[in-house]
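Selected chains only, in their assembly positions.
Order of writing sets the labels: A and B. Residues in every chain begin at 1.
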Amino acid sequence: MNIELRDAPFEPLAELERHQASQDALRGRYGATAIFVGTMRDFNDGEPVRGMTLEHYPGMTERHLRRIVETAIQEWSLLDALVIHRVGALRPSDPIVLVAAWSAHRAAAFAACRFIMEELKAKAPFWKREDAAAGTRWVERNTPG
Amino acid sequence: MSIQVKYFASLRDRLGRAEDRLAATEGMTVAAVWTALWPETPLPPNTLAAVNMEYASPGQLVRDGDEVAFFPPVTGG
């Protein structure tokens, strides 16, 4: 299990590659990997978006991410899980979040990946501020899952 | 000892400050922390609170040394 906050752009596929390279003991044990990548869009609520800043609550963020992932690991008997989340200044098409869940079977991997994303969006203390043509605005709520 | 209070995101921008300190009084709740610091400003609707980095209700008691945070709905992921 690995949970990271990143203040610079990251490459989800390269991170997965690197993480899987450390999973030697798990090779052949998992049959299912469910992965989600959230990416910054250049359009939101009908308006073009030029950039975004992701603020968070240091300490509380890590604590809640860890609890969410530990809950998922226990609930679905995951073999491994990975969460990487950006903070700081983002540009359109930059990755925001990567969630991956490794499990023996697909139902658990899918459900756990989804759970981690929904819990993260509901509880992890991150806030998005978008830069649009009209100026800067805080995103007031997440889209429903 | 005192309570450290933090504000995040749009709430911090609206208040124009990121932190406050407050001496705790006996039986002080999260809601009372806000009122003591912002007597003229009702807590904006949908504001969330945390005590020592755990989500807290307005009625939760706080004590000296606690870290209390107020912030808008979270929008990560």
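Simple rule for what comes next: a contact is a pair of C-beta atoms (placed from the backbone, for glycine too) under 8 Å apart; a residue touches a chain by one contact, two chains touch by 3 or more.
Just so it is clear, the model here is predicted, and its values are computed rather than measured.
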{"item": "Full-file chain stoichiometry, since only one instance of each kind is pictured", "value": "A x2, B x2"}
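One rule holds in what follows: only the chains that are shown with their structure count from here on.
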{"item": "Footprint of subunit A on subunit B - complex, ascending", "value": "6, 8-10, 13, 50, 53, 55, 69, 71-77"}
{"item": "In the complex, subunit A residues that touch subunit B", "value": "38, 54-57, 59-60, 63-64, 85, 96-97, 117, 120-129, 138-142"}
